[in-house]
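The block underneath contains the structure these notes are about, expressed in structure tokens.
Shown here: the complex without one of its protein chains, the others still in place.
And then subunit A:
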Amino acid sequence: MASPSQQLPPGWAAEWDQTNQRYLFIETATGRSQWEVPMAPADMGNPASPSVSPPPANAPHSKRRQYAAGQTQAYYGATDGLAAAGPAYGAAAQQPQPAQLFTPGLAAENQFQQQQMQAQQAGYYGGPAPQAEPEYINAPGFGQAQAGPVNALADQFGQMNVGGPKRLTLYTTNLLTSPPDPRELHRPPPDIILPQGASLSPSPTANADPSYQRCTLNAVPVSNSLLNKTKIPLALILTPYRTLKEGDDPVPLVTDTVIARCRRCRTYINPYVQFIDGGNRWRCCMCNMSNEVPQLFDWDQVRNQPGDRWSRAELNHSVVEFVAPTEYMVRPPQPAVYVFLIDVSHTAIQSGMVATATRTILENLDRIPNEDSRTKVAIVAFDVSLYFFSMPSGTTESSMLVVSDIDDVFLPKPTDLLVNLAEARASLEALLGRLGDMFQENHTIGSALGPALQAGFKLMAPIGGKVIVLSSSLPSLGAGALKNREDPKILGTSKESGLLQAASPFYKTFAIECSRAQVSVDMFLFSASYQDVATLACLPHYTSGQTYFYPAFNASRTEDAIKFAHEFGEVLAMPIMLEAVMRVRASKNLRMSSFHGNFFVRSTDLLAMPAVPQDQSYAIEVQIEDTITAPFVVFQTAVLHTTCYGERRIRVVTQALPTTNNLSEIFASADQIAIATLLANKAVERSITHKLEDARDALFNKMVEILQAYKASMTAAGAGASAQLAISENLKLLPVLVLGLIKNVGVRQSAQIPPDLRAYAQALLTSLPSQVLVPYIHPTFYSLHNMSPECGTVGEHGVIMPPPLPLTSERLERHGLFLIEDGQTIFLWVGRDAVPQLVMDVFNLPNYEVLRGGKTTLPLLDNPFSQRVNAVVQKTREMRRGVYYPHLYVVKEDGEPPLRLWALSCLIQDRADVLPSYQQFISQLRDKANGSSY
């Protein structure tokens, strides 16, 4: 190899390395370097080639291909086979490599070669280092390689993503002629097509899964003016902490506390950085700073031997968790703390809330996260006074301490009120068992919720944790007392938004105090009458908690009790993140401009979250400050938190998106689900700061703007009037989602919606992750009586669901059975001409006349149809993330009007009262898009 630079394929450069006395080959496009001589693909068939290591040459493949790990391993077998077949290959394979580039000090030379190849070919997918396993030699890949080694190698190139990047193609549809198909809601967002070589790892997990983080645009415009031309908002929708259901991959954990971060912008190392300087330094993907690779980065600390850099999880996965070293701790990891504030006033006792709640806590004591036996629990009951319970460890006794001074709350005892769950288990169980009976005769009316909150806060302020409030009435005493401000006369008027604002500053200031002390508040509200959910929900909103509302809860109805017990139990069992702060970083010229969700914004862009529940969604708007020149940009979310098992960790979610200066590509890359999620957050915010009407108008106008922009720039019609209403195929459902939002309880125009329900709907709209939010604004509608025989039976992917129908009552048949659900409620609609056999099969009742509407539990009967219907209902309750357990209502076609109207309000494509039907909405949009001058 006298002067290798002359024989290099295009795009490669050779550099003499002084220390190793040999040439180093650098691919100029990606900055990747290797010792082996890179070759053009045509050379690969040449048996005289000095090396078998496939270089990332420019094989002209147009399609990106991903191979499963097993198949890649098959290629290792293939390489071995080649060594046997062609003597030149064999010689090269055995030739020892004198130096190692990425893992200095590695003993086994062959291992090094493999590492190089793996790094270039397949990455690790998080698995252990795959060796060429004998069984793979018989895999199909092996045979292929034998037949034609050139093809096999060419396939490997295909794998390396060397083909020219394909572009998103824009398909235009006419909204007037193509009605929305609900099945399209389940389509994945438009592909993220990164420039080749952007990622160090070809692993499919190198870019964030949309369930963790998604962007409204999967191709970021290079400038703000370009973005403004599309009128599509640029924002991130994130759920960094989502539940893992069966079959989901767990988040890989980096345990060796080696955390490589950019010195300047503090970005965590991720699959989009570049290694330079022979792998000794890395270039930050956000600010281009060159950083040193930490010394222990290539060291396997468990086995105390050189490790393989390419197998590190943070270079292969976009979602990773690091175990944090001491520098990330202000104090030792805190134990999880749960303080229950239980309303024991007359109404709470009478509704059976106290009994259900205590029983649920008792049943779920084992599910409360307590792996390291540190979890602490306290119970405080309140009506007009506060009742503390002292539970000394080692006894089964507990004593009640009453504090009736609610103006200046104090703790009656310094110790034994907040007790260790494991140690005080016996007394806790005894207390929970008789708490309901203790207050059985309590006729006190009134609620000192504010003082109870202060007491709970005092108990746990040194540590922080979670306060769980269970309250059945409007707070009426002490700090934070509220007045009944519900006034039916102002509902539906412009003054209504006042009812959605906090009535008392106490809850806001107290929330900030809580946030500082790492205390998070969850509200479980049960009142039958006005409870001012809007004000109370403030507290969870700013302390990263959640509000749960059970209007007119009555435990004597088993459905109510089951729903509450299920959801409460899930909340208790949920592994929470404690003492968390979240920050989103982005490439140069991108700035996080506004934040929506349940947290408190500390110091411009640091989101403080004392306790992060699972499946909470946050929306962050992004501003393009200056023209972006990079071919792709990176967004990185980092959540520093303490697990409820006493470990400080950092969860990092990295997402890379290509940039574009092409308008059609921007439109083609828009993610309608993410846009709808953002619009929901913005609409709620606007309805509180302005008026509900403004929120609806803003939604409508945004939709019009997008349509106008599309029409002006993407269609031939230009600015003139057009008979069509064009939008790109991937945004086709945005109008129906916006319509669903306008018709949602949280925003809808109506004089009938109690402010509590509205406030609760708004709390849901701003915190639900997209997966749950989309059905909430666009319910799912199935026809059950004529579903095909396999529906409701267990198939390959669990229970097979019937195909969803468009949300219009035209699809309701008089003899049919239908299911409408929005994730919070399930309606079983029974047509008036339902045959007795159907009623018999499903409800075990002789005919339609005897059937009663309302909340029910569906009986599980010994006939296939009942079992299938039950399976569909069950699947509906389980298929989404989150703790919600929807109520099931039976709705008779000629039943009580309120229930019927409620069910029908889910069919958002219909006209209801003053709200337009989908057709009307579309023609309004068209008139607006055509009418105004653009």
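The rule is simple: a residue touches a chain if its C-beta (ideal position, glycine included) is under 8 Å from a C-beta of that chain, and two chains touch if they have at least 3 such contacts; residues count from 1.
As a convention for this text, contacts and distances are computed from a predicted model.
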| item | value |
| --- | --- |
| Identity of the absent chain, which is to be given by its UniProt protein name, from "LLGL scribble cell polarity complex component 2", "Protein transport protein SEC22", "Phospholipid-transporting ATPase" or "Actin-related protein 2/3 complex subunit 5" | "Protein transport protein SEC22" |
| Sole contact to the chain not displayed, among A:176, A:289 or A:461 | A:461 |
| Residue of A:223, A:255 or A:749 in touch with the missing chain, whole complex considered | A:255 |
| From A:196, A:291, A:334 or A:687, residue that would touch the chain that is not displayed | A:334 |
| Absent-chain contact - pick from A:415, A:558 or A:752 | A:415 |
| Residues belonging to subunit A that touch the chain removed from view | 255-257, 301, 323-326, 329-335, 372-374, 415, 420, 423, 461-463, 517, 646-648 |
